[in-house]
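For this depiction, one protein chain was excluded, whereas all remaining protein chains were kept in their positions.
On to chain A.
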Amino acid sequence: MLDYLLRRFSLLLFMLFALSAFTFGLNYLFPGDLLTNFSGQINTSFSQSQMLEEKYRINENILVQYGAFLGRLVEGDWGVSLSSGQTVFSHVALLLPATLELCFYALVMAVLLGIPAGIITSAYHKKWPDRIISSLTLLGFSIPVFWLALLLIMVFCLGFGWFPMSGRIGLLYEIPAVTNFILVDIWLLNFPYGGQAFLDALHHLALPTIVLAMYPTTVLTRFTRDSMLNVLEQNYIKTARAKGLNRRQIILDHALRNALLPVIKQIGLQFSTLITLAMVTEVIFSWPGIGRWLIDSIYQRDYPAIQGGLLAVSMFVIFANMLADLTHSLLDPVSRNQSHGKV
């Protein structure tokens, strides 16, 4: 196990190195002044620029510059956003939780719906529940997220007026940000406004979560189904059946455990897809998350913000993948023997 952990860890280090080198390189690739790209300070006075040059080691060789860059990354000095004048790190700290929150609920929903659906389809292989669910998943798999989001807004927000179409909570509810996870913050405040704020936040969450959960739900359903069918073909299941175990015992006690192993790995891998889809969802539902901010920053050519946002998101995806990998290897001893790490 230790050997395995070491291998993973070295892979992680390499990934982080590649990522930081890429982000560092972006400063040179972006148009505009190198110092501005690094710091986000424009129209600096002479003494200010000198101070910045000193701090960013602009006049020394590229390795020293890269070292200084890494040092600042670790310190949390990610420069200043060109458009807002506030530090990039403060933006990220504020916005990343909103995105993670949305992704987390969507993932929970996908797991709660997708895995049971997958089990049902495999239990009724080639019968009507299988056919219905499989066609539905195919449909869900092929619907583009933005289109689904707009459709739901058309029907449920503008048509029936059942759901709000933007934001995380009604703006008149004043929830001071502590963790920036809105439900947690409301809980920490002991459900202000008599629980109305909590209900309102759930109300705002509903549509974006459904939209975002659509794709991973279908993936998990199909994955669980395939994996279950695969396991159900195995000899030990046949043996169990021959021993006279009933179907419930076979599926729940014997097949499911083994079939879920690859699914667990898949859950972790879904996180990267989710973050990408979350960006689209955030823009459409005006969800104040990092995706919307990143897209705005690209539109405004806010180079320090683009760097910081990319770095935060990719770092998060790498860690999430690594975590999923570790969980998987804890549950499945066989996978620890893989000699090469992969991401």
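Please note the rule applied: contacts are C-beta pairs under 8 Å (C-beta built on N, C-alpha and C of every residue); 3 or more make two chains touch, one makes a residue touch a chain; residues count from 1.
Methods note: contacts and distances are computed from a predicted model.
Look at the chain that isn't drawn here: its UniProt entry, checked against "3-alpha-hydroxysteroid dehydrogenase", "Peptide ABC transporter substrate-binding protein", "Helix-turn-helix domain-containing protein" or "3-isopropylmalate dehydratase large subunit", names it "Peptide ABC transporter substrate-binding protein". Considering the full assembly, A:84 is the residue among A:84, A:258 or A:335 that touches the omitted chain.
When the full complex is taken into account, the listed residue touching the unshown chain is A:116, out of A:32, A:76, A:116 or A:333.
The chain not displayed touches chain A at residues 82-84, 86, 94, 116, 119-120, 123, 153, 157-158, 161, 163-167, 170-174, 190-196, 198, 246-248, 251-252, 286, 288, 292-293, 296, 299-301.
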